[in-house]
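One protein chain is absent from this view; the other protein chains keep their places.
Let's turn to chain A:
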Amino acid sequence: MTTGHFTSVEDVSARLAETGYLASPAVATTVFLADRLGKPLLVEGPAGVGKTELAKAVAEVAGASLIRLQCYEGVDESRALYEWNHAKQLLRISAGRDETWDEARTDIFGEEFLLPRPLLTAIRGDEPKVLLIDETDKADVEVEGLLLEVLSDFQVTVPELGTITATRRPFVVLTSNASRELSEALRRRCLFLHIGFPDEELECRIVRLKVPGLDAALAESVVRVVGALREMDLRKVPSVAETIDWARTLLALGADTLDETVVRDSLGVLLKHQEDILKASAKLDLDAV
């Protein structure tokens, strides 16, 4: 069963590029396969390389609505799947005082009192949808069990209503920063994609796209310096998001080339720990900060 948004790998790259998401061959290939095989896509990688952006871009390309489940410690079935609207049910019961129990019961467990949460919303309805399950690793293990049913069969069972099966599969993206090891069972149901830092040429294109005013030569220098920082042994290496921030900063500062002063003054945009800044300045032969 496919979700049927794309015709080929090249089609994925081209259409994602139109929305401003430049995909590496790895990203384009796995997105194409996830679409073609109808399997969820598990995306891992460091913060700020565009995992969440990927889901947004796919939604935009496919003309689908984006449904987002943000995971956190303590997210549970009623936040992820569905909930009964208790307050409304109580109102309904007190409004109809003289009806029999059987009438009331069949009534208060109907569609009207059901509050669909992201997973149920993603399964119901025929319009194209992209389901983003963000930071899956933050959720407790129990939620993973819940996801297993939804992601393998694309169905949800509500005891009072019966089983609801998707008539049209959503395109599912799960993201994770690997702060907790996801269960083997969940990984098995997904295609796995690791988004690392892009290569130099791709990152240059990304910077030029996101910061249009920036001079081409300067963009190249920026990417090279960031690349060198990533090779160092730092607590937090700069990500693509930081590269873009830095490029914007340089543009705002009106710098047209990189020199020692500019780099020293703006290194804080790239690096978030004082010890990293010291280490990087030593390595880049900057004067003491």
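Here is the rule we go by: a contact is a pair of C-beta atoms (placed from the backbone, for glycine too) under 8 Å apart; a residue touches a chain by one contact, two chains touch by 3 or more; residues count from 1.
As a working rule, contacts and distances are computed from a predicted model.
*Asks:* From the list "Carbohydrate ABC transporter substrate-binding protein (CUT1 family)", "Maltose/maltodextrin transport system permease protein", "VWA domain-containing protein" or "N-acetyl sugar amidotransferase", give the UniProt name belonging to the chain omitted from this structure.
*Replies:* "VWA domain-containing protein"
*Asks:* Just one of A:Arg168, A:Arg187, A:Lys210 or A:Arg248 touches the chain that is missing; which is it?
*Replies:* A:Arg187
*Asks:* I'm checking contacts with the chain that's been left out. Which of A:Ala178, A:Leu209, A:Leu253 or A:Ala282 qualifies?
*Replies:* A:Ala178
*Asks:* Have a look at A:Ala47, A:Leu90 or A:Leu161 and name the one touching the chain we're not showing.
*Replies:* Residue touching the absent chain, from the options given: A:Leu90.
*Asks:* So which bits of chain A touch the chain we can't see?
*Replies:* On the chain A side, contact with the omitted chain comes from 9, 25-26, 29-30, 32-33, 36-37, 39, 41, 44-45, 86-87, 90, 140-141, 178-181, 184, 187-188, 191-194, 200, 217, 220-221, 224-225, 227-228, 231, 257-260, 262-263, 275, 284-285.
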